[in-house]
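Complex shown without one protein chain; remaining protein chains in place.
All chains are identified by letter, namely A, B and C, in their written order; residue positions are counted from 1 within each chain.
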């Protein structure tokens, strides 16, 4: 009791591995199908002669059959070797490794801020107590989730940074440089999560057990915090996968807007320049994170909801 | 339109030593190893920590740098270089003939720098160490462009120790060092580069403003891709220098007393549209001429770049010593002429959308822009050209902004009619070779003209500047005036915006790109 | 979205008219929102079907001598960096943006319904395989997957449509799969079995129509999302080709002028936001009505 049974955890991990493999393979095949071959990519807009082509083919082992290259790729992947970047001429693990931290910091900061904001908004505006506040807030949330995040970022940047110089424009070292990107990334998250949470709280408040709780003489605040909120968290937790996607996808755009280093930039560059090893690594990495995040979310659900603990 | 202005000395007062600057640049270098250099936008970084054997002065003449002199043999097959004494790499390795040989050997190693080995060094047979201060380059065929290579970033000298031991030699990094006035001491990918002063530096080239160590204690280059962000960072005082100032932001800089704008044309080739002559409709000279007449270049440049772009008349940049002035005002901007040329060429009908039609097919020409390499708002310019040729001559220019693979595929399949390009080679001849020679590496327009080939070969074989200028002028007449292979649009320029406190902001002579940080200093 | 609470602070219990008035206002507000959304969408529809009615000009007509003009009487959304009228471009761009969103959603819905139905009706192994594939698909962050796809096919309208369709497909598939399983085990399907219905008839007559119940609503809300994703991709330079006045492309082009000509970016941005908001409001209202009917 109380702990998820080992078997279901193992099942999840196995399913996760399958997802990983499918993701990596799909990406591999997709890139294979892409127009222009690898040699073209490596040449870029540089000089192009048969000799150069031959050199490149020899250097990267591109003359091997596609199957062999694929198996080699999987084999190295299993051993944690992500290959070398075509574009940057460095080990992919290194490229990604050094760009991971900024993205991670931004994501964690944004996720924390977003979730906190959402919780506060949901708790303050749930129910019918302050109808005007609720209206205001749900309108704002709708606007936030309906506006392209780069637009929000650009506006924040123009006003707070260029116009008033409150925050540095770019850079990753300074803690103050983290403020605007974090807000930009956190706002849509807060908007959507707040809606989901408030919806959950509202729904929970409609449940008979809340009526029972009220009949015990509890204050509204206690009813909300102790009873309704936990129920509202359940649907919110299942959004973990979405949250992760938003963070990574958002990072691509936010890093571009704010000129921050990070995985998003690496990804964008790799995708636009067909830097296959890097793209594959990002795909595999994001699939791995997705699997981990979703498994974690499942486990959190188990902790929150004892009913799920029956196998 | 304005012409290039060389930088005024800048800030108030005399050069001072000390302090650090932050410079926002547009492009993060793909590699920090000069041998692998491929991005003109990264050139200003190279000369901070690396140096070449020769360099250009502002007349386009070669002057000594790490080599004090050179001697070509009468047959043009051997070049003997004497090296400067007392130079050391920043890792302590002495700079000598062995080091130069090590660099050339590395460059010709298979798989290390295939582009360099196949093009610039294609005529190099070998390098001989005569004595510690003398090296000899032996060629298989006369090739004056080898000297241009000696002055190029790819020819920069890297410490032999780095060449042997660096962890990621091709990518470069803190462990790949040269002899420059600065030492790279921090690289945060995606964010910034930081250089500190090389205190031992004492071998500045004659083109520099001063000698001895650099003025600055250090300099940070921050990568800010978005132009609006760069300008924002400058106006809000977060950086002191910005490169890549878009035309639309010029008034913003001009209107700010704390800031000033410095501008210089690049050398090499002008940004031009080249016509693919291997397939219709540009196999017809009249259509090529008509396309050129249909575009009113000055109006377009004004609209896209305000008044900051310099119109090009030739594919050779006006900043180059080989520029042929006679081409100026010799063609272009005559819509009536364009229409009559097209009528003559048989494109007489019009379809519902107003495009010209012949034998049931529309006068469509395709231009592929490879997204990773689009800069200077060339995508916007393309749209402007597109609108112009439609409005004035009924030509359907299809512009596709695509990734490199797709662009490459279009080239491989010969399914394009227009090809756009500009090159920042210091010696325009090198660019012309690649673009116009029948065997050229980027002869995308597939011109195969013995006359052109012959002129190009003569230009490469001659060592005399005046002689070369004459040859290349003849070539430009042939290519631009007679055959109308190209529609030159503008001369790429670099614009630097800087805080007025920063002094010594310069451009590299001849190349026309921002110079290294060596001469920079901070006034009061 | 308004939820009436059963038994909140009971002090309210004894108040009368003010409370009722408040409830009435709430309802009216809701309706005002709905009417505004409907009105906007109607205008949008006109812009899509007959843009010339709202903006007779040519969205591509450049006016090199009048670039970056601020909004005024003649150009009431101002002009852009090539002197094109922003209002005309926004109106004509609606066709592009909405077509992309509609087509992408159609791709997502068609694919999602088919896959979801297939998975929901299949037995263990086939279902697992399909579900895992969908999982793998959703394991990519939306934007990354779309970027990858576009990187492969090259940018352009069709790529954009398929990419957005692809990334939003798993959601529809999941809903349909879950509902199919639910419906398959429901009382009425079981009942229909006792009437002797054959399997294909069962699927066509009962399972499919009930399993796709929420899809129209999801699709409407998904439309808004598709507009957003398209804008994001265009921002990254993976959208339709210039000089197409597609909204995302306009935003992307305009961003470099934000500090000197806000209207090039902000006004198309508002069009995007208003579209997404209106579609969401409409979708939610529809959903609430469906929920009300089922309760």
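Note that in this section a contact is a pair of C-beta atoms (placed from the backbone, for glycine too) under 8 Å apart; a residue touches a chain by one contact, two chains touch by 3 or more.
In the analysis below, contacts and distances are computed from a predicted model.
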Chain not displayed: protein name in its UniProt record ("Sarcosine oxidase subunit gamma", "Phosphoribosylformylglycinamidine synthase subunit PurQ", "Dihydroorotate dehydrogenase" or "ABC transporter ATP-binding protein"): "ABC transporter ATP-binding protein"
Touched by the hidden chain, restricted to displayed chains: A, C
Selected from A:50, A:65 or A:217 as touching the chain missing from the view: A:217
Omitted-chain contact residue, chosen from A:90, A:198 or A:227: A:227
Those residues of subunit A which, in the complete complex, touch the missing chain: 128, 207-209, 211-220, 222, 226-227, 230-231, 304-307, 310
Residues of subunit C (touch criterion as defined above) contacting the omitted chain: 4-14, 16, 19-20, 23, 27, 186-188, 190-196, 198, 206, 209-210, 293-294
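In the analysis below, only the chains that are shown with their structure count from here on.
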Between the pairs B-C and A-B, the one where more C-beta pairs touch: A-B
Middle chain, criterion being Cα centroid separation: A
Computed distance of Cα centres, subunit C from subunit A, in Å: 21
Centroid spacing, where centroids are CA-atom means, of subunit B and subunit C in whole angstrom: 45
Subunit A and subunit B, separation of their C-alpha mean positions in angstrom: 39
Where subunit A touches two or more other chains at once, by residue number: 34-35, 154, 158, 162, 256, 272, 274
Residue numbers of subunit B (touch at least two other chains): 226, 228, 232, 371, 403, 405-406
Interfacial residue positions of subunit A with respect to subunit C in the complex: 15, 18-20, 22-23, 26-27, 30-31, 33-35, 127-129, 131, 135, 138, 142-143, 145-151, 154-155, 158, 162, 199, 202-203, 205-206, 210-211, 214, 220, 241, 244-250, 252-253, 256, 267-268, 271-272, 274, 279, 282-283, 286-287, 290-291
Sites on subunit B touched by subunit A in the complex: 24, 30-31, 36, 38, 110-111, 114-115, 117-119, 168, 170-171, 188-192, 222-226, 228-229, 232-233, 235-238, 370-373, 403-409, 412, 434, 441-442
In the complex with subunit B, residue positions of subunit C that touch it: 60-62, 64-65, 67-68, 81-83, 151, 154-156, 237, 241-243, 253, 255-260
